[in-house]
Structures are given as structure tokens and as C-alpha cells.
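Here it is, the structure in full.
Heads up, one of the protein chains got dropped from this complex, but the rest are sitting where they should.
On to subunit A.
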Amino acid sequence: MNAERITEKLNILADAAKYDVSCASSGSKRKNQNKGLGNASNGICHTYTEDGRCVSLLKILLTNHCIFDCAYCVSRKSNDIKRAAFTVQEVVDLTINFYRRNYIEGLFLSSGIFYNADYTMERLVRIAKKLRTEHNFNGYIHLKSIPGASDELMQEAGLYADRLSVNLEMPTEEGLKLLAPEKNRHDMIQPMGFLKNEIIKRTEEKSLFKKAPAFAPAGQSTQVIVGATPETDKQVLHTANHFYKNFNLKRVYYSGYVPVISDNRLPALNTSVPMVRENRLYQADWLMRFYGFQVNEIVDEQNPHLDLDIDPKLGWALRNLNAFPIDINKADLQLILRVPGIGVQSAQKIVSARQFGKLDWEQLKKIGIAVNRAKYFITCNSRQFERRDLAGTAIKQYILSQSQSKYIKTATTQLNLF
């Protein structure tokens, strides 16, 4: 391998791929078969970039040549940048050698569209196939499907990849029309529908015949960019909800728009990345996936945007004070999960522990709940109950004054910007 050339390619093609926020490498159960290399099971982050994001996969583009011209993308045709392309063998070598050194959990491979969708997709599939069949590689493979690729290629991709994703990019069709006029939503949704049906079909087969090949065992995910177009959080979360419900997506990723290109359809280059908003969207997403919240409970007509200064669960609790206080020693797990300051693990611990005796504040604190927040919303084995007759605004003030949220400072500067 020519060290200089491969280094340059890696720099260019990793740099161009970094805006894709997906990095998960969990959700698959690929075992190491026949003394091969690797397994894909628990999703380990092997390092963290200086911006604090997890690195678990070698995330690269096959090439940053692209026939399209999407406004938000560094690889767009009209952007004057250095271009490069890996060969199939180069990607395979990098993956194997990084994996053997325990740098990564596997490969996340995406690509600019060169020539046409199928031509590009065919190469992505060829890399995955080579890794699996020639190198007995059982690490994680995530392929970004190229919108418009044929069903046959998608089907083959599913045989070798753990996860497939088609990025929606913009939360709404209008947003997409504005910034990526050559793309159309149908081309994105069509393969998602195909994959969904295929995954269901293959899972059924698998339950009947153990030997049936796994098909995209970690399912499919997508990404939406927020802050490039004017959609509200309500629109973003409804889109996410729609895809969770109708396409069985495993994850929706929210990517705060990083201004990389000057274009009058886009926020100016000096606009800061909406980190707090992105974080709130992830919190809201967790509420939908793990805490039993409906999307309508999190955002509605009166509250189309998530609060930037408090998290969405606290926001919901303050709007629904009539649901509280909850008796920690009696309430259902589902209700306990709705208390601000109590996470999934603490909620489960509470439910286990209270079989042995009623819990008081001291024990709750030790179990790991944030008593500072939770105390306004629960009663326990103690006569003390903090809320008295406080109104929602007062509770919010108390909580905010006590918590040193890492976001408060950034939140105010961001608020000033809008």
C-alpha cells in the first residue's frame, strides 16, 4: 500500500463522512463463526473525538465524487474541493487492520453518487461481500443505501450488512425540495419500505429455519438534519414518529446543521451549530422509545418547539402538574418513569427494592435518582413533600437555580441569536 496516497485518501474521505451522525454499532448479534475475525454484539465506542462524539466504526465515504448538488453537503458537485476514491481492496484492508488492532467495531460506509445509484451501490455491496465471504469478518457493517438503488442490490446488501440506512436529510418534503432539488423523497422512502418488508419476511423465515441467512439484523436507521431549514421540533418529531411506527426504524438520528457552505438558502456560515436543540431532540426521542411517551405529549400546537432551558420530560411534568405527586412506593413503573430526575435504571431499582420495604428520601438518593428534581413530583416513606402549592414556574425556577446544566450558558447565547 502506498502510505502517502492512502493517508491522503483517508483524510479526505473520513473528513467528508463525519457529518453523518450515526455511529451505533449495537443491535446485531453476529457471532464469530468458524474461528473467523470479530463479532458484532454490544456496540463499543473505541474512542471519542475532541467534540465528544463516540467513534465506534470506521466511517468513510467510498468516494466524494458526486453527480448531485445538495446545498447542505460538502461533497456537492459545485463545491471546489479535493476529490478521492477508495478502491474496494483499500477499504477492505483498512477495515480489517483497524479491527484487528481493536480500533473499531466495524465499518460505516457511505458514498457520493458517482455515475448513478446502482453503479455506486454495487461497489458498496461488493466491499461488504468481500469482508464477509473472503475474510470471514463478523464485525459490524453499516451501509448507507443510495437512494434510487435497485431492489436486487438492496436485497444483496441486506445479506452482508448489519444495518442499512437511507438518510431523509430534511425533516419535510418541502425542506428537501428547497435544498436538494434533484433528490426526491420517493427515492428515499421506496427502499425503506422495501427493507422493512424484507426484514419482516426474513425474520419470519429465520424463526422457522434456523439456518436462514440473517438480513440486516440491526435493522434500518435514518438521519434528519435540523436547523438548515425552518421546520419546528413538532414537525421533526412527528416525522421521526411516523418512521418509527410505519417503517420499524431502529433509530432516527438528529444532526444539528454544521454550516460548511455559503448558500443563500442556508443559515450563514457563522451560525453556531444548534447543539442544545439537537440534544433536546435526542431526549425527546428517548422519551418516545424508552419511557412510553406519545409524540403529542412532548410537542403540540401550543408547544411546537422543545424548551431549550429544560429537558422535555421536565417540560411535560410542569405542564401536567395534576398528574403528580406520584407515590413511589405504590405507583406503576410506567408512572415512575415519568418523574423528572428518575431514569430507566433507577425506576427499575425502585420497583425491585420496594418489595423489601418502603423507601424514603435517603434510600431514593442512594438508588441514584436526582432528588433535587424529583422531590417536587413524588411522595415516599416520609412526611416531607416539597411541592406544597408551588406553581410550575416556581418549580422550574427552583430546579434551574440548583442545577448547573452544562447547557444553560450555551442556551442563552443561542437564544440571543434567534
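Structure notes:
Rule of thumb we're sticking to: contacts are C-beta pairs under 8 Å (C-beta built on N, C-alpha and C of every residue); 3 or more make two chains touch, one makes a residue touch a chain; residues count from 1.
In the analysis below, contacts and distances are computed from a predicted model.
According to UniProt, the chain absent from the figure is "DNA metabolism protein", selected among "DNA metabolism protein", "Urea carboxylase-associated family protein", "Pyruvate dehydrogenase E1 component subunit alpha" or "AAA+ ATPase domain-containing protein". In the complete complex, the residue from A:85, A:214 or A:273 that touches the missing chain is A:273. Within the whole complex, the absent chain has one touching residue among A:202, A:349 or A:396, and that is A:349. On the side of subunit A, touch with the chain left out of the figure occurs at residues 1, 3, 6-7, 10-11, 14-15, 18-19, 31-32, 35-39, 44-55, 58-59, 94, 97-98, 100-103, 136, 256, 258-259, 272-273, 275, 349, 352-357, 359, 363, 366-367, 406.
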